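Below: the structure, in structure tokens.
Let's look at subunit A:
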Amino acid sequence: MPLPICIEFGGGAELLFGKVKTHEVNLPDKEASWTIKDLLTWMKDNMLKERPELFIQGETVRPGILVLVNDADWELMGELAYNIQENDRIVFISTLHGG
Partner candidate 1 sequence: MWAERPRGNALCKECFFHAFEEEIHHTIVHAELFKRNETIAIGASGGKDSTVLAYVLKLLNDRHDYGVNLVLLSVDEGITGYRDDSLETVKRNQEQYGLPLKIISYEELYGWTMDAIVKQIGLKNNCTFCGVFRRQALDRGALMLKVDKIATGHNADDIAETVIMNVLRGDIGRLRRCTAITTGTDGALPRCKPFKYTYEKEIVMYAYFKKLDYFSTECIYSPNAYRGFARAYIKDVEKIRPSAIIDIIHSGESLSVKKDIRLPVQGVCERCGYISSNAVCKACVMLEGLNKGLPRLGIGKTHKERRKMQEMLQQETGAADSTPCTDQSLKSSCKCENKTDQSECSSQTYDSDNASGCSTYSKSQKCKDGCSSTNPRTVAKEKLSIFGKLKQPPSIDF
Partner candidate 2 sequence: MRRRMMRRLLRVCAVCLKEFLGCFQVYVTHKFRAAIGKTKLVRDGEKVLVGISGGPSSCALLHLIQEGLSQRAHKKLRFKPGLIFIDEGQVVGQSLEEHKVTLTRIHSLLRQSGFPYHLCQLADSLDLERVKTLNACQSNHSAVNKINQSAMDINTCSNPVEGDKGDVEISGQDENCCDLIEMNREAEKLFAAQLGSIRSISGKEDFVRALRHRLLLEFARQHGYSKVMLGNTGSQLAVRLLTDISTGRGMQAALETAFADRRNTDMMFLRPLRDFSSKEIAMYNNLHRLECVFIPSLTTMGDVGASIEHLTEAFVTGLQAEYPSTVSNIMRTGEKLDSSSAVDLESHCALCQGPLDTDVGMSSALAALRFSLEISTMGKTNGERCIKGDNSVNNTNDELCSNGVNYDAKVECCGKSDGSCRSSTQLSVPDEGLVLQTLCYGCRIVAMEMDDVNSLPEFVMKDVAWRNRRSVMKAEIQDFLLDDR
């Protein structure tokens, strides 16, 4: 079963994703459940258009990019380990000056 979620970008992070702010995506079927960590890897391979280092650093997002899962700070949801649910809205907002 593919997993439909909504990924949004703001604060200039959208520049790295073809300048599109909202992406409705279906995460491909996977045995284990999807975590944010998996999602980041998937995004890097499938969505990131350019300069991956401006979005991902190591395994996690670059400092200064705020991640919200259904409007809640991902730090409260377990960060990389959070298990993504169907129709989750995951927002990446750059808080850095000029994106």
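Note that a contact is a pair of C-beta atoms (placed from the backbone, for glycine too) under 8 Å apart; a residue touches a chain by one contact, two chains touch by 3 or more; residues count from 1.
Candidate selection criterion: all candidates are chains of the complex that A comes from, given by their letters.
All figures in this text were calculated on a predicted structure; none of them were measured in a lab.
Comparing candidates 1 or 2 against subunit A, the one that touches it in this complex is 2. Within the complex, the subunit A residues that touch candidate 2 are 10-12, 14-16, 50-51, 54, 63-64, 66, 68, 70-73, 76-77, 91, 93, 95-99.
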